[in-house]
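The other protein chains are all here in position, but one chain of the complex has been omitted.
All chains are identified by letter, namely A and B, in their written order; residue positions are counted from 1 within each chain.
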Amino acid sequence: MSHDHDHTAPPADIELRVKALESLLTEKGLIDPSALDELVDTYENRIGPRNGALVVAKAWADPEYKKRLLEDGTAAIAELGYSGVQGEDMVVVENTPTIHNMTVCTLCSCYPWPTLGLPPVWYKSAPYRSKVVIDPRGVLAEFGVSVPDSKEVRVWDSSAELRYLVLPERPAGTEGWSEEKLADLVTRDSMIGTGFPKSPSEIQ
Amino acid sequence: MNGVHDLGGMHGLGPIAPPAQEPVFAHEWERRAFAMFVPLFGAGCFNVDEFRHAIERMTPTHYLEGSYYEHWLHAFETLLVEKGYMGPNELDDYIAKFKEKM
Partner (left out) sequence: MPLVTKDLVPVIVKTGASARIAEDVAPSFNVGDKVRAKNINPLTHTRLPRYVRGKVGTVVLDHGVFVTPDTVAHGQGEHPQHVYNVAFGGDELWGGGASSKDKVYIDLWDDYLEKVEA
């Protein structure tokens, strides 16, 4: 079996290999292709960072919810209907004027699927995983953002079975906004900690 | 094991280069490879720790050069053979027959 596969253009043999494996395992009665279809549809079309954005928006709008979210992330996230695979045990960490949080899994690519969907390629790749623990501010610079030296940067290496979601700071000028509208400000990267929410002017 | 997967603190692995937009899956085979995990786990073929360890045992060059779902494909093949769900050459033989039919 050839191991010199290209990173960006998978050769035809991988496509064929996956197709053959699916067919062989179906014949063996180990998998059902219609279940695979359902899983693809779930994670490609139905579960994504909008879920996490709604969690963040509710925490911004509802102080009681925010308290529950920081005390027991799993239960508070489940209140909005998000739970399950790769989000079984959740911890939410709050950005403040003095603390900026970032998440990574240095050993593989653990990521909170129910709230953020499947991770982007860069999150799973060697450059991010190697660098963020030793040079978090350098990583932020690669994303075109920075935090002041006065802030503490906390990098959460979620290489055990807890999954982390960053609760970013609520942008100024959003007083009285609905949760739906607040959620439009919340980017995926702001919940990983490699970015910030949009400013009100960016969506109006 | 002190494997290549244990990346924290390494230097020189290149720029992160996050794209502005990217699809959830880049290729159809990635969809199918992704979707095999839950059913094989559910069927009791392996647990998540065995799965991660199978990825860690990849040769370092293959690990670093191979894309994410290639790691998964490698782990499926490794564990299905090790646990006796398929023979060591069964997939290759099946592919050979598959090609004849195509």
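By our rule, a contact is a pair of C-beta atoms (placed from the backbone, for glycine too) under 8 Å apart; a residue touches a chain by one contact, two chains touch by 3 or more.
Everything numeric in this text was worked out from a predicted model, so none of it was measured.
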item	value
Of A:L107, A:V121, A:L167 or A:A183, the one touching the omitted chain in the full complex	A:L107
Residue among A:Q86, A:S125 or A:S190 that touches the chain left out of view	A:Q86
Full-complex contact with the absent chain, from B:V24, B:V38 or B:V81	B:V38
Of A:G29, A:P97, A:G144 or A:G176, the residue in touch with the unshown chain	A:G29
Absent chain, residues of chain B that touch it	1-2, 6, 8-9, 38-39, 41-44, 47-50, 52-53, 56
Residues of chain A (touch criterion as defined above) contacting the omitted chain	29-32, 34-35, 37-39, 42, 47, 83-89, 91, 106-107, 133-134, 136-137, 149, 152-162
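FYI, only the chains that are shown with their structure count from here on.
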item	value
Interchain centroid distance [CA atoms averaged], chain A/chain B, Å	21
Partner chain B, residues of chain A touching it in the complex	1, 3-8, 10, 14-25, 28, 30-32, 35-37, 39-40, 43-44, 48, 85, 106-109, 117-118, 120-122, 124-131, 133-134, 139, 142-143, 157, 189, 194
Of chain B, residues touching chain A in the complex	5-11, 13-19, 22, 24-29, 31-36, 38-40, 43, 45, 52, 55, 59, 61-62, 64-68, 70, 73, 76-77, 80, 85-86, 90-92, 94-95, 98-99
